[in-house]
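Below is one structure; the comments refer to it alone.
Let's turn to chain A:
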Amino acid sequence: MKTTRRELLAGAAAGIFCPALLKNAFAADATRICSVLSLSGPFSSAGKPADLGARLAVRALASKYGLSAEYVALDDEGNPGRAMPKIITAAQREKIRFFSGPVLSSVGLAMSQAVANLGGVYVSSIGADEVTGSECRKSTFRWPVPSYGAIQQTVRPLIGMLPSARRWFTVTPSYVFGEALLRNSKAIFKELGVEHVGNIDHSLTETEFSGHITNILAAKPDVILVLNFGPQTTNFLRQAAEFGLKDKMKILVAWGAGLEQFSEIGSDVLDGVYFGLQYWHDVDTPKNKAIVELFRNEANTLPSWSMVNLFTCNDLLLQGLKKAKSDDPQEVIKALEGLTYEGPTGEENIRPFDHQCVKEYYLALAKPASKKKNDADFVDIVSSGRSFVEQAISQCRMT
Partner candidate 1 sequence: MSRYGTNCAQSTREILGLIATVALLPAVLPSVSLATECVIFVIATLGCNLLLGRVGLLSFGQGIFFGAGSYATGLAIVRLGAGPVFSLSAALLLGSMVAALIGSLAARRRGVYFIMLTLAFTQMCYFLAFGMSGVTGGDNGLLGVSRPPLSFLGTTLLPLDSDLSFYALCSIICVAVYALLARVTGSPFGAVLVAIRENESRTFAVGYNPLAYKILAFVLSGMVTAVAGGLYAMFLRFVPLSNIDISMSERILIMTMLGGVGSLFGGVIGAVTVVVLSHLLSDLWSRWILLLGLVLIVVAVCLPGGLWSALQWIATALRRGVIGMSPRRAHLPLEK
Partner candidate 2 sequence: MTTESSAAPRDVVLRVDGLSKRYGQFAAIKNVSFAVHKSTVHAFIGPNGAGKTTLFHCITGILRPTSGSITLNGSEITHLQANLRSRMGLGRSFQITSIFPALSVFENVRLAAQARSWLRAFDFLSDVSRLHKSSSKTEELLVKLNLQGSSGDIAGTLSHGQQRRLEVAMALAGDPSILLLDEPTAGMGVDDIEHMAQLIRSLAAEITVVLVEHNIPLILSVSDVVTVMNYGEVLTQGPPSMVTADEKVRERYLGAA
C-alpha cells in the first residue's frame, strides 16, 4: 500500500506536467484540427466511428492539400457540461482554433457559442435546426441536412409512393430536435391532406416501447413515422417487430443512423422499413468512390454515416485552410462562405447567408436478408433530393 500510494502521487504530479511539456515540445507550425466526440459514455457507439473518419480526413487529406495539420480528438463524455471546459482548456493551452463535431446536438449548440467566443472556426456535424437557424453564427458551418430537409426528403416522397396510405402516426422524443422534426412533418401532412392520427411523445431515456406500441395498434395507422434516433430507434424497431407491427403498416425512420445501426439491428427486423439517410456508401459519385476506396485501404472498413460526417467536416476545414492560404480563422471563414466543392453526395456548396452546406438527403428501403448482395447491403436508395429553408423564411440573422 505504502509504495502504491506514493507512486500514485508521483504519477499524478508527473501527469500534470508532462502533457503540457510534450505538447509544447512539438508545437511547431502544424495547424491543429480538433474534433469533439463522445469517446466514452453512452454515446460512444457513434463517437468511435466518427473519430475514425475525423482522423482519416486529417491524415489523408492534409498532405494532399499541401497543408501541415495535426488531428486532436477531444472526448466530450456525452455531456456538454464536461465538453465545454475541455474545449476552453484546449483553446487556451494548445491554441486550437479549428473545431468539428460532435455527436450530440446539445454539445454542438454550446460548442458553436464557445468557438465563436474564442475566435475560431467550427464545422458542425449535428442536425439541430438552430445551428444554421436561430443560433447561427459567423464562425459556424454545418455539413449535414437539418430536420427540415430530412422530413422534406422522406415524408413527401413516401406519401407520393404510397398514395393509399392516408393515416400517419408519429413517434417523437420530447425534446427540441424531435419537436422540430414533428413540426416539419405536420406541415407536410397538412399540405398534402394526409391524416395525422396520433403522436407519442416519449422521454429521451425511454427504452421500453411496448406500452406505446399498444397505443399505436389501437390507432390503426397506415404509416408510423419514427422521429427518434440512435439507440431509441433500434429499440423501437426491435419491439415493433416483436408486436408484428411491420405486417400491418409501413414504418419510416426519418433520421436513420446508417450502417452501424443496420448491422446492430439485423436484416430480419429491418426488412421493409424505410429510412432517411444522410449518406450511403453505395452512392455513385466521384468523391464517394474515393472515400470508400480510402476507408478500405486505410481502415479496412466500409465508411458509415458517422465516419463520413466527421470526415467531411474536417475536409471542409482543410479546404478552407487551403483556399485561405492562412490559418487566420477570419480568412478561413471567408474562404468557406459560398464554397462549391466535390462532396460525398455529389457537387455540394455552402450557402453564404446561413453557412449551411447544400447536399442530398436519401430515402432508402431495407431489403430482406435473402436479397442482400453482401453483408453491408442492407438498403436500396429509392429517392433523393435537396431541400433547405429559403433565406426569406430562415431564422438566421448573422451579425
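We take it that a residue touches a chain if its C-beta (ideal position, glycine included) is under 8 Å from a C-beta of that chain, and two chains touch if they have at least 3 such contacts; residues count from 1.
The candidates came about this way: all candidates are chains of the complex that A comes from, given by their letters.
Please read these numbers as outputs of a predicted model, since none were measured by experiment.
Within this complex, the numbered candidate that touches chain A among 1 or 2 is 1. Interface residues of chain A, counted against candidate 1 in their complex, comprise 1, 4-6, 12, 15-16, 19-20, 39-40, 44, 74-75, 77, 79-82, 84-86, 88-89, 92-93, 105-106, 109-110, 113-114, 117, 128, 130, 135, 174-177, 203-204.
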